[in-house]
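With one protein chain removed, the remaining protein chains of the complex are shown where they sit.
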Amino acid sequence: MKANTADVIVVGAGIVGAACARAFLREGLSVTIVERDLVGGGATAAGMGHVVVMDDSEAQFALTKRSRDLWDSLVPELPPEIEFERRGTLWVAADGEELEAVSGKKAHYEARGVRAELLDELSLRTAEPSLRPGMAGGFLVPDDSVIYAPCAAAWLSRGANIVRGTVEQIEDGALRLRNGERLEAGVVICATGAWAVDLFPALPVKPRKGHLAITERYPGAVRHQLIELGYLKSAHSAGTESVAFNVQPRATGQLLIGSSRQFGVEDGAVEEHMIRRMLDRAVEYLPSLAGMKVLRLWTGFRAATPDHLPIVSLCPGMRRTYLATGHEGLGITTSLGTAEILVESVMGRAGVLTKQNYAAERFVECRV
Amino acid sequence: MIVNGVSVDVADGVSVAAALMQLKIIPRRALSGEARGPLCGMGVCFECRVTIDGQPHERGCMVRAREGMEVRSDEG
Partner (left out) sequence: MKVDTLIVGAGPAGLAAARGARSVGRKALVIDENWNGGGQIWRGQGRLVVGVAFEFERQVVDLRGLEYDRLILACGARELFLPFPGWTLPHVVGAGGLQALVKNGLDVRGKRIVIAGSGPLLLAVAANLTKAGAEVLLVAEQTSWTKLARFAAGLWRWPSKMAQGILLGNPRYRAGLWPVRADAGGVTMSDGRRWDCDYLACGFGLVPNLEVPRLAGCAVVDGFVEVDEWQRTSVDGVYAVGEITGIGGVEKAEAEGWAAGCGTKIQGDHARFVSRLAESFELRTGLRGLATPDTIVCRCEDVKLCKIVGFHDRRDAKLQTRCGMGACQGRICGPILEFLYGWEAERARPPILPTKVSDFVRKTRVTLD
């Protein structure tokens, strides 16, 4: 099949590009993905794969909730290598103050159709016995889940024509590859994650580095995805460096340990001091981790926007080229919602989500 | 050395992997359930992994058997 005959060309085969590919294929359109490296090998290979509802803003809640519903609807079809598990998220309150702060959340979540439960000290211990004794309580979101994103990206992109190449320039409904080749399509989608700024320098997207550690197999050691309630503070800290306790049980029995956030670091090397801080934090919450073995450490870059919402819309000034980037720490979750927004935009349909919330024009620097 | 709850005598300087092999004890069951034994004898293949004194995933070939050491294998 020739690359330049597709109805839709998606640039980037991360989870976001792959989700878009699937969504357009299901509309009966032909899709080509241009990827310079591997399918699911960018931030998608670095992420934790936590499919989670987050309540930072109404728009974020709506997008994560809708995306989680879409993941749920795919469950019967997901092949085993995607390792889908409904683990639930257990937000851990270290002290009474953190528990107090979260007390209103249950009503907030339930009003928006997401089951949630407040746990006191005792029920927290029953739910997750390996947490350090003395934690004040927790907030449980039982229907959040965990997936293995690189295989999910490969699965979502099935049926698309995948072309290996580096895109150097994107125009309205067309693009140019490094080898000089020019491709045209009815619709072009730029889903190049943190590298979107290479193609659209005006975008307010900055790389935010994260470290992760994975352990050997310790089946049953942890039941839920565990995150400290201080996480949001870390996620929003304006400072250049922060860590938060974030531990995820994998289907393999391994534990994936996060998370760190850094602005202004471009080098992808694993940094000793960040690992030390991150693991130290994790051991404070989960003392048994200290004796476990780390198999690997790695880093990845989140594509961060100033308001923590992705940019999912027509590229300002163009009529056939769309942007799908800026998913920060939630792109594995929100990939499906993103794809839905784009399909509905292209097809001219109304949808569940309010499209303007995610439009590029909300940023001054994007207006033309 | 105590292997799967049974006390056994092991000479000085014998590795846990060699001792288990001598006793015809399978250290590890693979993910597929297949029985595995030591392959490289030098700490690179991780096929000789056992639990030593409560610590899982230890390479038996890199550890000297010692008096009172508790070794657990995937299969007796």
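Every chain is named by a letter (A and B) in the order it is written, and numbering of its residues begins at 1.
As a working rule, a residue touches a chain if its C-beta (ideal position, glycine included) is under 8 Å from a C-beta of that chain, and two chains touch if they have at least 3 such contacts.
All values reported here derive from a predicted model rather than from experimental measurement.
Contact with the undisplayed chain is limited, among A:Ala154, A:Ile170, A:Val187 or A:Val346, to A:Ala154.
The omitted chain makes contact with just one of the residues B:Val3, B:Ala19, B:Val50 or B:Val71: B:Ala19.
Here the missing chain is touched by one residue of A:Leu118, A:Ala174, A:Val270 or A:Val352, and it is A:Val270. Of the listed residues A:Val75, A:Ala101 or A:Leu295, the one in contact with the hidden chain in the full complex is A:Leu295.
With the whole complex as reference, residues 38-41, 45, 81, 94, 132, 134, 150-151, 154, 164, 213, 215-216, 257, 270, 272, 275-276, 279-280, 282-284, 289-298 of subunit A touch the missing chain.
Of the residues in subunit B, those that touch the hidden partner chain are 10-11, 13-15, 17-19, 21-22, 26, 30-32, 34-47, 49, 57, 61-62, 64-65.
Basically, only the chains that are shown with their structure count from here on.
Centroids of subunit A and subunit B (each the mean of its C-alpha atoms) stand 41 Å apart. Contact residues on subunit B toward subunit A in their complex (touch as defined above): 55-57. Contact residues on subunit A toward subunit B in their complex (touch as defined above): 216-218, 291, 293.
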